[in-house]
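See below for the structure under consideration.
With one protein chain withheld, the remaining protein chains of the complex are depicted in position.
Should a chain be cited, it is by its letter among A, B and C, assigned in written order, with residues numbered from 1 in that chain.
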Amino acid sequence: MILITGAGSGLGAALAGLYSEDNIPLLLSGRSKVKLEKVASTFHNEVKVKAADLSNASDVDALLGSLPEVPATVIHCAGSGYFGELEEQNVDQIEQLIHNNLTATIFLLKELVKRYKYEKVNVVIVMSTAAQAAKAGESTYCAVKWAVKGLVESVRLELKGKPMKLIAVYPGGMATDFWQSSGKSLDTSSFMSASEAASMLKHALTSAEHGYVSDITINRN
Amino acid sequence: MILITGAGSGLGAALAGLYSEDNIPLLLSGRSKVKLEKVASTFHNEVKVKAADLSNASDVDALLGSLPEVPATVIHCAGSGYFGELEEQNVDQIEQLIHNNLTATIFLLKELVKRYKYEKVNVVIVMSTAAQAAKAGESTYCAVKWAVKGLVESVRLELKGKPMKLIAVYPGGMATDFWQSSGKSLDTSSFMSASEAASMLKHALTSAEHGYVSDITINRN
Amino acid sequence: MILITGAGSGLGAALAGLYSEDNIPLLLSGRSKVKLEKVASTFHNEVKVKAADLSNASDVDALLGSLPEVPATVIHCAGSGYFGELEEQNVDQIEQLIHNNLTATIFLLKELVKRYKYEKVNVVIVMSTAAQAAKAGESTYCAVKWAVKGLVESVRLELKGKPMKLIAVYPGGMATDFWQSSGKSLDTSSFMSASEAASMLKHALTSAEHGYVSDITINRN
Partner (left out) sequence: MILITGAGSGLGAALAGLYSEDNIPLLLSGRSKVKLEKVASTFHNEVKVKAADLSNASDVDALLGSLPEVPATVIHCAGSGYFGELEEQNVDQIEQLIHNNLTATIFLLKELVKRYKYEKVNVVIVMSTAAQAAKAGESTYCAVKWAVKGLVESVRLELKGKPMKLIAVYPGGMATDFWQSSGKSLDTSSFMSASEAASMLKHALTSAEHGYVSDITINRN
């Protein structure tokens, strides 16, 4: 089965839809149970939903505890954006950004490694091209995304030789609600839709007996 | 149609086989016409072969001049390896390594950009995970692969907004003839086969209306 | 004058001592007023101390508000370490690590940029070589240090053309109390002392009419 975080909207919801079409059992998580149920209501296969705030360690524990079996794949899409010149950013929103992106990912990955590091589990961590380059107007967002990249690269070293694999995904320029709620005004009409990105990502998440696609960057044209 | 360089063996030959099964017209290139013809002889569809030394600018010109149409995709797999502690490396083999990997890629990419930058052409540049990290015993190999990465990232900036796209591929730990001829002795029994890598790469090379997978790293387990 | 954060011990205290010998007016900050006063008590020149928890925005505001003049240089040494395999790390200590390193640096830099971006102020951000490479056993530490690097590189883009400059410093392998309190046991006898690192850093922090040393990595032998 596949656990998808951030499944209430955007890329996470779009991926859930695609895997649902393949009849793969899913556990969808996100902060809003209402959104998750709305997403799941359109599917015809076995889909569980469980709300969780991943920056809360006990929520992470409860979420993984609710899995009926070892998941073959975990796709961590949860995250949020916040933008603007550094001196104009708001202190509370900076802390929220850190919680939603960095703290949440550390707590989830910590618990996944603890439970499944000796199992064949693929953990897909969806970041952003902001994890790969500095950007004016995105300083704190780049900060938390660079952090997650540093975390992933380091934990890979800790997992060396173990069956659990970390797959790093860097999408850039997706048109999701994310931007509307981020405080950055952008014309996103030429951006990829979440469903385009989901479709490409699903194709690219491939493996063979002796290897796997470990890092994927998706860009808009 | 698809142009594949380095198609005489390894990943290039394996990719050619997969695309041949899909009945996609192919132009296969490599330094040895004999090897190319051997590869092509097993296919049932339209396959042209043309030998070329890509570190020779007039060979590059002739190769692209022989294309009957604008290729939809160019997959540049050509390259060679050479390893060992720096002080034990041989001067002539270092120069050969630079020619085969760096000079060849610059000349090919220069000519591709010149001819096709206003066309919808996907240029897939196959490097190595050695382009992403320093490695003891691989100093000159890392050097030429880092060079190609710097080239690709820079030319992307020059192509911004144009329909031609550069796709960067970083395979690590493939078991091909490459290693046997490279002067580095390694047990490659747990490495990916070229056909495994080709199959994963073909899946991952995907695009949508507004976006595409721009960077792919493939690692062995 | 020079503002030094994290001046209660380690590199910050050692730098304070060196600049004090040059009779440069100093404002020393750190979380413990007792430690700061102990450091300052050995100096003979004008030294102010002000305790501050930089992960608290109002403390940052009060600290900068207490500066009698625009500082020529700010050296941000404050930070803490926490290590171990990810699955063995403690949730509270992870949050503390994020606060001490990432939140604190964002809040300090945000306020510095707001107040001084049109002034000739050199802001020296001391990170670690952990900001430049992934390390097993240091996943969350690398995460927060990569974050600060991403922040610094992005804010540099926002400051382009302005007189305020960000100088990035990456020390590796220093023997300070930091390690004793970090939960990682290491033989640090061959490590640099804080006073060695401070002396090298002071030399390397140099500028000319049209340029400046913008990035410095200091390594042990």
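As a working rule, a residue touches a chain if its C-beta (ideal position, glycine included) is under 8 Å from a C-beta of that chain, and two chains touch if they have at least 3 such contacts.
All values derive from a computational prediction rather than experimental measurement.
Participant: Please identify which of the visible chains the hidden chain touches across the whole complex.
Facilitator: Visible chains that the missing one touches: B, C.
Participant: Which listed residue (C:P25, C:G137 or C:G173) would be found touching the missing chain in the intact complex?
Facilitator: C:G173
Participant: Looking at the full complex, which residue from C:N56, C:N90 or C:S193 touches the chain that isn't shown here?
Facilitator: For the chain that is not drawn, the touching residue is C:S193.
Participant: Just checking the interface: what residues of chain C touch the absent partner chain?
Facilitator: The missing chain touches chain C at positions 163, 165, 170, 173, 190-193, 196-197, 199-200, 203-204, 206-221.
Participant: Which residues does chain B use to touch the chain missing from this display?
Facilitator: Touch set of chain B with respect to the missing chain: 57, 85-87, 89, 91, 94-95, 98, 102-103, 106-107, 109-111, 113-114, 117, 131, 134-140, 142-151, 153-158, 160.
As a convention for this text, only the chains that are shown with their structure count from here on.
Participant: Building nodes from the protein chains and edges from chain pairs that touch, which of line, ring, star, complete or other describes the result?
Facilitator: The chain contacts form an open line.
Participant: Which chain lies the greatest distance away from chain C when centres are computed from Cα atoms alone?
Facilitator: It is B.
Participant: Report the inter-centroid distance (CA atoms only) between chain A and chain C in whole Å.
Facilitator: Computed value for the inter-centroid distance: 32 Å.
Participant: So which bits of chain C are touching at least two other chains?
Facilitator: none
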